[in-house]
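Left out: one protein chain. Kept in place: all the others.
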Amino acid sequence: MKKAIYYLNQFFGQIGGEEKADYRPDIQEGVFGPGMLLKNWLEPDIEVTHTVVCGDNYFGSKKDEAVEIILDLLENKTFDVFIAGPAFMAGRYGFACGEICKAVKETFNVPVLTSMNVENPAVEMYRKDIYIFSGGRSAATMRKDVPTMADFITRLLAGEETLSAREEGYFPMGIRGETFVKPPKMGADRAVEMLLQKLNDDEYETEIPIPKIDKVPIAPPLADLNKETVALVTSGGIVPEGNPDGIQSASATKWGKYDITGQGELKAGEWETIHAGFDPSAANENPNVVVPLDAMRHFENEGKIGRLYHFLYTTVGTGTSQAEASRMGNEIANELLEANVSAIVLTST
Amino acid sequence: MRLEIGNFHIQDVDFGETTVFENGLLTINKDEALRVVYEDDRITDADIVIARPNDPIRITPVKDAVEPRCKVSGGELYPGLTNNLVPAGTGRTHVLKGGCVLAVGKHWGGFQDGLVDMSGPGSYQTMFSYLLNICLVADTNEDDENHEQQKKNTALRLAAIRLSEYLGECIRDMEPDGLEVYDLPSPNELEDRVKELPRVVYVLQLQSQMIENGYNSLVYGWDARNMLPTLMHPNELLDGAVVSGSFMPSSSKISTYQHVNNETVKRLMREHGVTINFLGVIVSNLNVALEEKQRSAMRIKQIASSLGAEGAIVCEEGYGNPDTDFILAISEFEDAGIKTVGITNEATGRDGRSQPLVDLSIKANALISTGNVSQILKLDPMEVVVGELESLTRDGNSGGWDGSIKADGSIEMENNGIFCADANTGNHFKTVVEY
Partner (left out) sequence: MQMANIVTIAKTVGANRIVQTVSIPHPLGDPNLTEEEQWNLRRHRVGVALDGLMQEIEEPSIFDVTI
């Protein structure tokens, strides 16, 4: 039988009301309050072995301490899932449920989940990290919200396939993944039917919601470029012949840096592109068409820029996910900042 | 313009004395079939292997898929490529339905080649796991290409077409099980009640990113990179006017099989006269300079506007910079008051948290998702491998990497490398949801 540990605040954990809100976290065997309901819904597959109780004010005012105490209390326990709440509209309780679930997930690598009302501010704070089921506004919906969570946990721990956030009833975590339309319905039929709905001004739901476009703060201009170090960075896959770092030709997760000291241009045969997303013939014939080292040297000699940084940074930008690209961009930017590089010419293909 | 597709449903395939279709069984005279394959001197070594749904078989590297067909009257198959340049889309075409010729490398794969599992969880990924696959497994003397990540695969792709036509010949003089009739009259011949239905166009954005000939999709044998968007009768597409190219990660590609079986076009044809007035197919491309993208988007919009389109479906063969062509076409349409649905796959990353398309617009408010190219798949070892599994890691397959093949023969790969899995023609039931 799988094991669950349950988290409640002082009120639902039957310690007391607002006057007990400073209650220090502790753990006890068995279940209290809504734990009875949870236990009934989880049996016989999962046993709720322990309940952690913590006062909302204690958690709110001494968050780090509360988390540390609770993680210590859990240290020698065996459990397969950690459940908190429901917290309904309660802001402090919601924050505690979200924070402790996140910490337990990171520390013990077990599934964690809670339930809150859409208007609880903790939903936005934690929904990308943990399962937060969409619950009611008050304890009046306890008998609906707890079984929803229990049903999901049972299937999750049984290794059954779970459905999309909307179908399961938790707030979307921002993770897009493949699935198969059930019953099977081809893309063709979905497309034509969506078009008919759109033509008839009926409601329809796009399968790819367009995310908000990232705004990046605008860097202030440089006053005297002739006193600054400028670096060349490319996503065009220009590497020394032979690709010494084995940067992937698509869906790259690696970047490389290559010393260009003393080189006036990138010579064909010494440099090549390993980017699989475009016809490489022009770039291999003259790599400067992707990384304009010759032009940068020209402006360095002319004194338009103070100095060209002696490393060229390279990766491949085809099939490379935004997450990987951001990580690599951050890593490269940090190195360049440490090297006092103040501007970058980034060429992309 | 009227096209009759006569279907002969195959229950099974086997080898035998003569190539014949009888009582649902397609028998292949292997020697005779291979002679057709060897007509091209570049083919140095060839075999035919049958892979049935639910067999413990993994096939890779797959380069194209072709449906066994025979043009009984009214033209020729794949005009301008393997046959004379004549108009496609009229008369009678016979089809060995449920069968499929796969062009498989005996050794060498590449960026654009794919994998098909005939059973296990990998078999859900692609429509080709559900077909009776007649695998042409061959080696060629295109040695200069062996170690190139980008391969034209010319000899093998053409050989698969020849083999498919050879197989199709055996049903030329037979009576099909059923007839699909595609008949779309010209606008002046439409009945009044049809004229009142919303007018819809379908846009097919073909892969054309390579500058050198031999990689891009072909339209009547012509490299799609070299054309401006053009209006096509749907029957032309369903009868072989467009042939798949050899560029793009495999899951995003549209195979030759899928072009002649484009389910979105077929459904639009069925809806014609019922819910819509289908005006035709605008064939476009996915070139590599912004100006070319803008020019194509302008032409697409103008053709649709001149026809009086009120609705459109746009299909993109690929991802990455082609998302710009896709978003531009949708934006042009929406600006012109043409209500548009787009169908494409997305690149949301292994963790599913990345931006789905590299170019975005709030005007693209009705999209169908056919898959995530970077979805990670862990697939158990398979008893039989047709082709060479090593090609997944060795030859730069877009879904594989060093270490994709485990010691026990199981594999870990991205959906990118599953053969024509995302089926942007709408032929499969895979999608992406938010968790």
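In this document, chain identifiers A and B correspond to the written order of the chains, with residue numbering beginning at 1 in each.
One rule holds for everything that comes next: contacts are C-beta pairs under 8 Å (C-beta built on N, C-alpha and C of every residue); 3 or more make two chains touch, one makes a residue touch a chain.
If you're wondering where the values come from, they're calculated on a predicted model, not measured in any experiment.
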Among shown chains, those touching the left-out chain: A, B
Which residue of B:I327, B:L389 or B:I405 touches the chain not shown here: B:I327
Hidden-chain contact residue, picked from the options B:V288, B:L307, B:A336 or B:I376: B:V288
Contact residue for the chain not shown (choose from A:V118, A:A158, A:A282 or A:L337): A:A282
Where the missing chain touches chain B, by residue: 209, 211, 288-290, 293, 321, 323-324, 327-328, 355, 358-360
Interface with the undisplayed chain - residues on chain A: 213-216, 218-223, 225, 230, 236, 277-283, 285-286, 288-290, 292, 294-296, 298-299, 304-305, 322, 343-349
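Here is the rule we use: only the chains that are shown with their structure count from here on.
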Chain centre separation (chain A, chain B; CA means) in Å: 34
Of chain A, residues touching chain B in the complex: 162-167, 172-181, 184-192, 194-196, 198-199, 204, 206-211, 213, 246, 248-251, 276-282, 318-319, 321-324
Residue ranges of chain B in contact with chain A within the complex: 111, 124, 149-150, 198, 200, 209-212, 215, 249, 262-264, 266-268, 271, 275-276, 288, 310-313, 319-321, 339-341, 343-344, 346-357, 360-362, 364-375, 396, 398, 401-402, 414-416, 423-435
